[in-house]
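Shown here: the complex without one of its protein chains, the others still in place.
Chain lettering (A and B) follows the sequence in which the chains are written, and residue indices restart at 1 in each chain.
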Amino acid sequence: MAGLERTMTIEQSQKRFARLTALPGMAVLILLVVGPLVYMFVNSFFVKTLATPVPPRFAWFENYKSLVADGRFWNAFLNSMVIMLIGIPVQSALALAIALLLNKKFPGSRIIIALFLIPVMITPVVAGFEWKIILDNRFGPLNYVLGFFGVNPQAWLAQPVLAMASILLMDTWQWTPFVTLVLLAGLASIPKQVYEAASVDGSSAKETLWRVTMPLLRPVFTLVILLRIIFIFKVFDPVQILTGGGPGVATETLSVLTYIIGFKNFNVGMSATIAVVQLIIITIIAKLFIRLVMNRRQGTPS
Amino acid sequence: MHGRTKVQMVLAAMLLSAASASFAQEKVTLTVYGDEGQNLVPVEWLKPLAAAKGITLQTVGVPFTSVYEKLKTEFVGGTGAYDVVIFYPAYLGEFAEFGYVQPLDGLFSVHDPKMDDVVPAYRDLYDMYNGKTYALPYDGDILNLYYMQHIFNDAGEKAAFKAKFGQELAVPRTWDDLGKVAQFFTRKKGEKLAGKTLDQDFYGFAFLGARGFAYAWWGNIFGSLGGAYFDKNMKPQINSPVGIQALNIQKKLKDYCPPDVMSYGYTELMNAYLQGRVATMIQWSDVWKKANDPKLSQIVHDAGISQVPGVKQADGTIYFRASAPVGRVIAIPATTKHPKEAFWVASMLSLDLGIKSVTSNDTGEDPYRISQFDNVQAFEKFGSAAEAKNYLTVVKDNLNHIFPDINIPGSAEYLDALDVAVTSALSGATDPATALNTAAASWDKITQTLDPARQKKIYNAMLEAWKKHGFWKD
Partner (left out) sequence: MNATELRQEDLARRKRIRTLLSVLRFSLIFIFLLIFLFPVYWIGIGAFKIEGEFYHYPPVFWPSQFTFANFGRALTVFGGTHALITSLVVAVVNTGLVIAFGVLLAYSMGRFKVGGDDMSFFVLSLLFAPPVIATMPLFLIFKTLRMLDTYPVLFLSYILINMPFAVWVMKGFFEDIPQSIESAALLDGYSRFHAFRKYILPLAVPGIAVTALFVFIFSWNEFLFALIFTRSHAQTLPITLAGMTGGHQIPWGEISALSLIAITPGILLTLFFQKYLVRGLTFGAVKG
């Protein structure tokens, strides 16, 4: 009898402790984050623009219908998806490769890791301008170096496909180190004993990587890829500066479009609509991705 | 009798002195808003003069591309943070219509800005709104045709051109001629140009293709064909036959432009010219000042400037229009607590400091006043007297044929849709007709959202101003 009572108290106290620790954080989140987002949802149902003194008009789903019929929206959606579908796999593979290379303590390893992180620290605005120079048709070092490999100078930012490639190049450059670092932190928390046990079992390096390291890395990997998916949809500053969404609308992503509609046109209602749609899209992608990862983990307790 | 006259005289004296010191000499702090860097330099020059009048000037500078959204946010929020605002005239209609900025005619007595001195077309289309003056000019941005002089004067080139086209080689005044000239001068590395062998590819023409202001380069052609943004009933005319024709003309010209022209912003376009890689190009007035600076240019004293090409009319004259993207005007927010002092600042910047501002390479400003255009001597630091005189004549002529950015409410949105159409068509993603039709449909939608009756009224008022300068016929 006494033992049973004691168990319940422990559970209760655990629950209470859990709620207590969660409280301050949740309060801040709700106050500062949820509020504006609710405002955004509400706005998406209004035809509301700040460009003339026309009062906002409640219009149910008119904005949404209008958006779906708009070719420019679908173009932006496509552009964002292309960047995500190409950028994420490339960045993940590259980051994993680099993380594995760096996952060994050697003199100077700390400094090298710090050096690798520098691209992430470059202010995106500056990164945009720098890449503009690097990709310049005549003066850019990229074309100059490519020249040594027999490649003709390319007008990177003047052609739709090349411009998209440039965006991907810049994004990969700036964010792969981020993924690398998180993966390194994940690798660092894999105890040495695990590797020792694997080698005792006679496992080759390749097998160890796939059978032992990757599964242990999975939670961290999932986490960081999910974050990258979200961020890559939001990337704005460098794209705006590198191409402005051009040539034409070849690199106009959802985030660039949202900005133009919200901040150049001050069409508050429509930009809220795009944001809500973007939210829905990312939610779907995120859920799909999580489901994909969970399915692979059948049998392992989550 | 004596005493009363004396009192009258003292009263009169007090009134007079009060009138001349048109505002009280108490200490006042004013905040001036503008785009960061060069363009706020004149405000720095004004600071000591203002201090002498008890005015402390503070500046708030924002990035060039953020001028509109930052200012609009402050206006919408009603913060009253700024007393003097410098921005691009495309937004004047919106700011005036919303009552964010106040009419200035009543403040002229503080310090007469001499609006008669401002080039008439520029004044009427970029400083006035609804019959009142809402802004003072600060920077006369206008597009001009630039060319390399020596290749047009070369005997060998002249002969070859005549042989090929059956007409004299001359600085092109029509789009047709520009096409011929551009085609003629586009050459590969290794070929000859004016007797010298080219060590890099050379192109006949260049324009600004980057997103943001690309529409204005189309505007030159569209305007010269007689185009206007809407007709009197607010039906978009950008996709009219002349609109599509203009875009097709530009598309043909693109064949003779450098391959990366679609990524050309201000700097890239200017460099293409200053480094002697293009025969002709169209850009803002300040390029001429830089072209004669040996630190920046390889074509010193070879930089020719001319009117933007146009279309030959039945009577033999050439009708041309020069777009005026960006540009800067000064306005006074309605919320300022010191309108008189603020107007003094604005007027000083526009008038008194104007000549120094437009003849300095420390600022980015271009001339906009007749008195500035007449002051050839002040511009001789950039070139010979003859060159300066030609420069001023041409720029004034272009300004008088201004094809302004549309500046009714919603202008940012209209221009963005147009910019998308122009750049999409030129980059080959769509054909000109489809692109412009899509933009026209967007324009209709925008007008519908912004109270069509009001838009029509405002636009028609703008058309009246166009009519006055011969830019519009009913």
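A few notes on this one:
Here, a contact is a pair of C-beta atoms (placed from the backbone, for glycine too) under 8 Å apart; a residue touches a chain by one contact, two chains touch by 3 or more.
As the structure is a prediction and not an experimental result, all values here were calculated from the model.
Within the entire complex, contacts from the absent chain reach the displayed chains A, B. Contact with the undisplayed chain is limited, among A:68, A:85, A:126 or A:151, to A:126. Shown as candidates are B:63, B:156 or B:470; the residue that touches the absent chain is B:63. By the touch definition given at the top, chain A reaches the unshown chain through residues 13-15, 17-19, 21-22, 24-26, 28-29, 32-37, 39-40, 98, 101-102, 104-105, 110-127, 129-131, 133-134, 138-141, 144, 173, 176-178, 181-182, 184-185, 188-194, 219-220, 223, 226-227, 230, 233-234, 236-237, 255, 258-259, 262-263, 268, 271-272, 275, 278-279, 282-283, 286-287. Panel shows chain B; residues 35-39, 58-66, 69-70, 73, 76-79, 81, 266-267, 271, 275, 286, 295, 326, 364 of it touch the chain omitted from the view.
Please note the rule applied: only the chains that are shown with their structure count from here on.
For the pair chain A and chain B, the distance between C-alpha centroids works out to 40 Å.
Interface residues of chain B facing chain A in the complex, by the touch rule stated above, are 65, 68-69, 72, 76, 94, 97-98, 209-212, 258-263, 268, 277, 409-410, 412-413, 416, 420, 423-430, 438, 445-446, 449-451, 454-455.
Chain A makes touch with chain B in their complex at residues 47, 49-54, 66, 71-72, 136-138, 155-160, 163, 240, 243-250, 252, 260, 263-267.
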